[in-house]
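Missing here is one protein chain; the remaining ones are kept as they sit in the complex.
Labels run A and B following the written order; every chain starts at residue 1.
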Amino acid sequence: MNAPNERSAELAGIGEARLRKEDARFIQGKGNYVDDIKLPGMLFLDVVRSPLAHARIKRIDTSKAKAIPGVLAVLTAEDLKPLKLHWMPTLAGDVQAVLADDKVCFQMQEVAVVVADDRYIAADGVEAVEVEYEELPALVDAKAALAPDAPVIREDIADRSEGAHGPRSHPNHIFTWEAGDRAAADAAFAAAEVTVAQDMLYPRVHPCPLETCGCVASFDPVRGELTTWMTSQAPHIVRTVVGLLSGLPESKIRIISPDIGGGFGNKVGVYPGYVCAIVASIVLGRPVKWIEDRIENISTTAFARDYHMSGELAATRDGRITGMRVKVIADHGAFNSHAQPTKWPAGLFSICSGSYDIPAAYARVDGVYTNKAPGGVAYRCSFRVTEAVYVIERLIDVLAQKLSIDKAEIRRRNFIHREQFPYTSAFGWQYDSGDYERGLQKVLEAVDYEALRAEQAAKRADPDCPTLMGIGICTFTEIVGAGPSKACDVLGVGMFDSCEIRVHPDGSAIARMGTINQGQGHPTTYAQIIATELGIPSDRITIEEGDTSTAPYGLGTYGSRSTPVGGAATAMAARKVHAKARKIAASLLEVGEADLEWEIDRFQVRGDPERAKTMKEIAWAAYQHAPSGEEHGLEASYYYDPPNFTYPFGSYLAVVDIDRATGETKVRRFYALDDCGTRINPMIIEGQIHGGLTEGFAVAMGQQMPFDAQGNLLGNTLMDYFLPTAVETPHWETDFTVTPSPHHPIGAKGVAESPHVGSIPCFSNAVADAFAHLGVTHLEMPHSAYRVWRQLHASGVAL
Amino acid sequence: MIPAGFDYHAPDSVAEALRLLDELDDAKLLAGGHSLLPMMKLRFAQPAHLVDLGRIPGLSGIREEGDVVVIGAMTVENELIRSEIIRRRVPLLAEAAALIADPQVRNRGTIGGDIAHGDPGNDHPALAIALDAGFVLEGPGGRRPVKAEDFFLGTFMTELADNEILVEIRVPGLAPHTGQAYEKLKRKTGDWATAGAAVVITIEQGKVGAVRIGLTNLAPSALRAEAAEQALLGQPLSETTIEDAATRAAAICDPAEDLRGDRDYKLAMARQMVKRAIRKAAARCP
Partner (left out) sequence: MSTRTVTMSVNGEQRRAEVEDRTLLIHFLREQLNLTGPHIGCETSHCGACTVDLNGVSVKSCTVLAVQCEGAEVLTVEGLAEGGVLHAVQEGFHQQHGLQCGFCTPGMLVRSYRLLQDNPDPTEEEIRAGISGNLCRCTGYQNIVKAIQYAAKRLKEAQSVSA
C-alpha cells in the first residue's frame, strides 16, 4: 500500500498545480469552436445594418439581393411580424428589436438578414439590400438624455410611465434605483469635518474576446427538434429563452456551447443574430450559421460600463470616513438589454463602500436610453462591481490627498478589521471573510513602499526630471458568485448551479455541470475538487459542460460564479456520493458506518487501518451488490443555491513613470496580491490573474468606445480598439493570502475577475498620484498618452 | 468582411503588368495587400481587377550600384530589417521598418506599396524624403525618375500615374560623418504614427554640414521640413538650434485630429519627435 502522501499526490486534488486536461486539442488545432462546425446543407446568414444611429426607415428594397444566385432569403421586420419575433423581450424587462421596426436607434442596428449558400454570397447580398433612411437627431450624451427637448429614442414605450423597475420620469428614462440610507448619509455629510467630491466617467468599453459571437442553428423539421451550437456563457438560459420565443418545448431544444474563444461577458446576452439564425433554420428547414465579424462584435453585441459617477466622502480630519454618497447616470443604450442576474437594475453596485468600515452610505443610479448599442454586460466582473470598486478606490485617494495622509495609511485607518467579519456594510451586504491589513502589509513590504515614496519625493524635487512617478494602491473587495436565489434570478430562474457525478464500475467517473468553460480550466479544476472529495484520481474523472441535453440545468459562467456556485455544487454532489460509498464500505467491511474513517481514497476501520475499502473497490461493489435498502450504482446530483455571495479581495500596487514630453505612461512595476480563499489550482489561478490584469491594463490605459455627435462609433476595429500585445503588456508579479469563505463547502471564493476589477483603479490611482503634488485629483480613463499629455500641459509640466 | 468579386491577374513581367493596367478597366495593383485587401474587405475599395506584382522576378531585392542602394519596390519590410546592405548603408530603414506593423505583416508589406499608396500615415515616404531617395516609375513610355520629395501630392495622391508602376527606390550614397534616426510615437504595436520624424544629419568639424528631415502623419502627405533644416545648417548642434529646428518643423505641420490626439498634441509631438531624432542621429554620426 502506498504511503498516504504518495496517494494524495496521485490524486492531483485541491491545491495541486495540475496541468490542464483540455490543452491537448487546442495545441493541435483540434478545438471545436462554433465557426468550426459544418453541417450538410448549411447556409450562412449575414446582417444588413444601419449606418445611422437614429433614423426612420423609409423603404427597404430586397429585390436585388434576392436576385443574386445563391441567396435563399432576405428577412426584414415585416417577415418576422407574423411570427411575432420582430421584437424580443430582454433579460432586463425591456424589449429589443430583432430587426428594426420602423426606425433604427443605434449605429449598426440590425435591419435585415440575408441567408445564402455561403458567407461570400451572403456578404454580396447584404451589400445589395437597399435601405432608405430619414435621419433623426441622435442622443449621444447620457447626461442630456432627460432634458425636456431631448430626442425621444423609444417611441414604442414613450408614453409608458412605469418601467420594469418602477416609475419613469421621461421618455428616455429607464429607472431610478436607490440603495443605502439617504437620511443617514446626509446627516453624516452635514456633521462632517471634511468632505471630498469627485466626478468620474467609467467609459463605455467592450469585452472583445478573440472569438466573436455566432451560432449554428439546425432545425430538424421531421423530428421538430432544434439544435443550436452557440457561443453562449449560459446555454441553459438560452434554451429557456428560445423556448419562450419559439413556442417549442424545452425538451425539443438543445443548446450546445462548444469550445468558446473567450467570453468576458460578451457571450452572456441573447442577440438578434441568434434569433434570426434560428428563425431562418426553422423557415428554411436547413442549418444556418451566423458569425459576427469584428466590427459587428465591437459595435453591437455587448458593451460594458458607461457610468457617469459623482462620488462624495465625508470624513474626520484624521481620515476616518463617516459617510459616502454616489450618484450615477447609467447609459444603457437604445434598449435595456443588460444581461445581469440580480434583481436590481444596477446589479451589485452598492458594494461601492468597498473594503472600508463606512457607517452611512447612499447610492442612486438613473438609467437612461441613448442612441448607442444595447446589451450592457459585466466585462470580467460581477455586474457593476468594477464601477463600484473604481468609485471608492478613487475617492479614498482624493480624500487622502485632501488630508495629506499617505494613501496606504488612509486605507489602514478605514479597513474593516479581521475581527469584524462577518461584517454587514451600510448598504446591507454581509461580507463573509477578510483580512485586509495583512494583504496590504505584505504588498508594501514586498515592494519596499517607503523607498518608492522616497524616490518619488526626490524626483518631484528635481525640476529637470523627465518623468513623473506615480504610485497607485488599490485595496479592493469584490462580490461574486451570483448568487443566492433570494437576490438573483434570470427570468425567474434562481441562480443556483448544479453538478451530476456518476462513478463508473471501474472507479473512474464522469461529472457534468451547469456552468460552461471559456478558458478558465473547468475540466481540470472541477476534477480536482472531486478527486479530493472522493479519492478518485483527477485523471480518471471526465468533466462535461455546455450541452443542455446532457448537463444538469445551470445558470452558466460569468460573474466569477463557477467556483463559488458550480464548485460548491460539485463538492456537495461528491459528498452525496461519498455518503453512499460509506454505506457500501460499511456493508463490505461488516462494521457500522460510525466505525469508519475516511483517508484520502478509502474508508478504513477506526483503529484497524489494514481493514479498508478503496473508492475503486466500493465503485465496483456498487454495481455488483448494493447493500440492502440501497439502489445499485454510485451517482448523485446537487443543485446548490449559495447562502451568500463570496467576497474575494486583494491589495494591488502599481508604479508608473510618465514621460513629460509625450504623456506615455510606462508601468514599471505591478504587484498583485489576491485572496480568493481556498486555492484549487495555483497554476490556473496565476494564469487567470495575469489575464485579468492585462484586461484591466487595457481598459485603464487605452480602451474606449468614442462616439461623435451623430452617434457614429469611432474606432470599431482592432486598429483603434486597444488590445495590448506582448510588447505593451507589463510584467506581473503575483502573491496571495488565503482567507477561506466560511460558507462555501471548500472555502473557495472565485478569482478570475478580481485582477480586472482591482487593477483598473490601481492604474488610475497611479496616474493621478503622479500629479498629486500638482493639485490634480483625477484623470479620466483611458490614460492614453494624448489624454495624460493634456494634463501635463494643463499643469504646466509638459516638456 | 468579404471582398467583392474581382479578377486576379499574376503577370510575370513589368511589361505584362503594364499591358494589363492599360487594357483592363478598373484595375488595381496588388503589392503586399495589407492596405488594399482590408479596404476591399470593408468594401471601401471594389476594383474589378487585381494585378499582382508578387510574381514578377526582379521587383524585389536590395543591391548596391556604386554609391547608390537600389531597393526593389516589392521588397518586404522584414527584408529591409535583415539585409546586410541596408544595415551597413541605410540603417535608418532597418530601424524604421521594425516600427512598422508587426512581424507577420512585415513579411508581406512592401516598401513600394507603402510609398505608392500615398497614405500620410505610412512611414516610408518621410524616410525616403530624409534620405533624398529617388523613385523609378515605369510606364508605357519607359522609366522615369522622381525625387521622393516631389512624389507625394496629398492624401492618397502621388506622382504615380494610373498606367505606371513604382519599380525601384534608389537611395544615394551618404557623406561620411552622417547619422540617421527615426522617431515614431505610436499608441501600440501596429499603429500608425501619432507623429514621426526621420533625420539624416552630417556633422563635420562640430557643425551641421548637411541635414534632411522628413515628417510622418503630420499633414495630408509626408513633409520635408526645409526651414528646420535651414535652422541647423552650418550651425553647431545645441539645444537652442535643436529647439529652433523643432519649432520650424512643427510650423509646417497640418495634422488631422483623430483618436491619437488633437492638433495641439500632434504639433507638440512633432516637436518632440524632431528633437529626439536630431539628437539620436547626431549621436550616431561616426
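Basically, contacts are C-beta pairs under 8 Å (C-beta built on N, C-alpha and C of every residue); 3 or more make two chains touch, one makes a residue touch a chain.
Just so it is clear, the model here is predicted, and its values are computed rather than measured.
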By the document's definition of touch, the residue of A:Asp35, A:Glu127 or A:Asp674 touching the omitted chain is A:Asp35
Quick one: which of A:Asp181, A:Glu387, A:Glu695 or A:Glu753 touches the chain that's been left out?
A:Glu695
From the listed residues B:Met1, B:Leu24 or B:Ala256, report the one that touches the chain absent from this view.
B:Met1
Touch with the missing chain holds, among B:Asn163, B:Thr189 or B:Thr241, for B:Thr189
Residue by residue, what part of chain A touches the chain that was omitted?
19-20, 22-31, 33, 35-36, 38, 118-120, 208-212, 259-262, 264, 291, 293-294, 518-521, 683-684, 686-688, 690-695, 717-719, 723, 725-727, 729, 731-732
Where does chain B touch the missing chain, residue by residue?
1-8, 10, 33-34, 37-38, 41, 50, 52, 54, 78, 101-105, 107-108, 189-190
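As a convention for this text, only the chains that are shown with their structure count from here on.
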Cα centroid separation between chain A and chain B, in whole Å?
44
Contacts from chain A onto chain B in the complex sit at residues 119-120, 123-124, 127, 293-295, 661-664, 702, 706, 714-715, 719-720, 722, 724-725, 727-728, 784-786, 789-790, 793, 798-799
Enumerate the contact residues on chain B facing chain A in the complex.
1-2, 4-5, 43, 102, 185, 187-191, 194, 259-262, 264-265, 268-269, 272
